[in-house]
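Everything below concerns the one structure shown next.
A single protein chain has been removed from this complex, and every other one stays in its place.
Showing chain A:
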Amino acid sequence: MKMRLIVTLVGATILMTLASLWMGQQAYTWFPPQASAESELIDDLFSFLTALGTFIFLGVAGTLGYSVLFSRAGRYDYSDGPPIEGNITLEIVWTAIPFALVIWIAAYSYQVYEQMDVRGPMEMVHLHMPATMEAAYAEPMDDSLPDSLPDSPTAGLPSARIAVQAKQWAWIFHYPGENGQDITSTELHLPVDHRIKLELTSDDVLHGLYIPAFRLKQDIIPNKTIDFEFTPTRIGTYRLRDSQYSGTYFAAMQADVVVESPQAYQSWLADAANRAPSPAYNRAAFEYNRAAEQTIVRGWETIPPAPPPIVNFAPKQAPDSPPV
């Protein structure tokens, strides 16, 4: 009897472990393509959590399921079960194991978070806050930046910093050109395998810069400039979405991110610099100005969207169509 129990438990554990490892591998397929250095780290962490979570879920649900199958009261059995009120050893074990697990998970997450800083920027978010902690934490790290990174970021590229302007409801990207020219675009172009520094600002309300393929997100706060740094690693076109609810046309506030070779990026920037600024298509303004909405029920009054942004470069394709 005892032997049978041990064999059953060992067998169940092996099966659960295999199922968990399989789920952990499946987890990678649930994400958009890995297009930044940070995304690989995050996907590995998520896969680990999925495997661990699957094991715990199967353990709890399996035990309950076992009870449902094998511990049912007979139709006319009105007796009670054994009056077991607890088991100190078992209770200590199931307090200690979760405690150890969360320490492990938190430590692993902490390590990934640090690594994200090492791989990409030293500090992913650098808030300009007039607090003392900025000097204590952020400044020294910023100073050590150029030495610690082997491929000196965006060296030779004219636009190390790109200013991101968010407003209700448009994204405008500002590239510094020669002679202080402000080259503007409604599409975010980035050179691949280079560290990107964004300066995030908002004209009105909270917005959120979110690029799922990069697994990165940062709220944008009015009256603050937030530095945001990362490294795209895969050429392609990706989606940038507003992730912090910003009012009526929030869902329409999307833009494309084009990651291209440094050469292509350079020529795009040179081309954009020579274009005369013109109004870009803006989904929010377009919908607002359309007298009869396509919707069945008319809405309430809204904050009017800003007029379509006037930029040097705007993609020919409407920014609300799916990425290529």
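The working rule: a residue touches a chain if its C-beta (ideal position, glycine included) is under 8 Å from a C-beta of that chain, and two chains touch if they have at least 3 such contacts; residues count from 1.
By definition in this document, contacts and distances are computed from a predicted model.
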item	value
Choices "Sugar ABC transporter permease", "Cbb3-type cytochrome c oxidase subunit I", "Alpha-D-ribose 1-methylphosphonate 5-phosphate C-P lyase" or "Purine-binding chemotaxis protein CheW" - which one is the UniProt name of the chain not shown	"Cbb3-type cytochrome c oxidase subunit I"
Options A:3, A:84 or A:276, residue touching the unrepresented chain	A:84
Contact residue for the chain not shown (choose from A:176, A:247 or A:315)	A:247
Chain A residues that touch the omitted chain in the full complex	30-32, 38, 41-42, 45-46, 49-50, 53, 56-57, 60-61, 63-64, 66-68, 71-73, 77-87, 90-91, 94-95, 98-99, 102, 105-106, 109-110, 112-113, 116, 123-125, 127, 129, 133, 137, 204-206, 208, 210, 212-213, 215-219, 221-224, 226, 239, 241-252, 254, 287, 293-303, 320, 322-323
